[in-house]
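And now, chain A:
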Amino acid sequence: MSRLSDIPIRVLPSVAAPAAGDGLGGGLGGGVHAILAELVTLLEGLVDLEHGGMIDLHSLPMDPRDRTALQHALGKGEVHATLDAQGLSQFQETSVPGIWWIEHRDPSGELVAELLEVAAVPAILACARDEIATGPGVLRSRIAGLDTRAGQGGHDRHQ
Partner candidate 1 sequence: MDLLGFARGPAFWGALAVFFLGVVWRIVSFALLRIRRDRNRPRNGMAKSIGEGLLVIGTRSWPHREFIGRTGAGEALGYSYHLGLFTIVLLFTPHIAFLGSLLGFTWPGLPSSIVTIVSVLTATLFLAVLFRRVTNPVMRLLSNFDDYFSWAITMLVILTGLAATAHVGARYETLLGLHILSFDALLVWFPFGKLMHAFYIFPSRAINGILLSRKGATS
Partner candidate 2 sequence: MTDTSDAPLVGETLRRHGISRRGFIKFCTATASAMALPPWMGVAMAEQLRNAPRPSVVYLSFQECTGCLESFTRSFAPTIEQLIFNVISLDYDETLMAAAGDAAESALAKAMHDNFGKYVLVVDGSIPTGADGGYCTIGGRSATDILREAAKGAAAIVCVGTCSSYGGIAFADPNPTTAWPVSAIVEDKPIINVPGCPPIAEVITGTLLQFVTTGKVPDLDEQRRPKVFFGNTIHDRCYRRPFYDQGKFAKSFDDEGARNGWCLLELGCKGPTTYNACATVKWNGGTSFPIESGHGCIGCSEPGFWDKGSLYSTLSSAVWGKAGEAGPRQVLEVGAAAVAVGVVLGVASAGVSRLRQHRSEHDGIQPSGDDQP
């Protein structure tokens, strides 16, 4: 009776190895070109119509070579942001203005989504108007709280 460990596993090499110095060759799908082309279209949309978009990298088959090629093509920008909500999410501005590389992780650190967002700033980072509207009230009550404590302290001192 054969066991699971007896089943031979054969790992096939990738179809074509990229030439040295070739940043965009090889890999499974060669989808890097397609992704970059789509990014150009989305960026043009952002410029003309102020409407960008998102590309879900999870749905696109990429082997490590493609991923490196994409990262190499996009580069790193000046801004890096971290969001701490239901796990940590990382937002890296790329060297192409308007393109952000986003990694969402859940509380256990698992990568749950990976996106490229074309926007002035990733939409999720901005505060919502309705939340901002509650801001003055929250702050005023905090100020009142500080005053109360200061008043009490002063009162104690005057005692």
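The set was built so that all candidates are chains of the complex that A comes from, given by their letters.
Throughout what follows, contacts are C-beta pairs under 8 Å (C-beta built on N, C-alpha and C of every residue); 3 or more make two chains touch, one makes a residue touch a chain; residues count from 1.
For clarity, every value in this text was computed on a predicted model and none was experimentally measured.
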- Query: Out of 1 or 2, which chain touches chain A when the complex is considered as a whole?
  - Reply: 2
- Message: Which residues of chain A touch candidate 2 once you look at their complex with the stated criterion?
- Response: 8, 10, 53-56, 58-59, 83, 85-87, 89, 104, 106, 112-115, 123-124, 128, 131
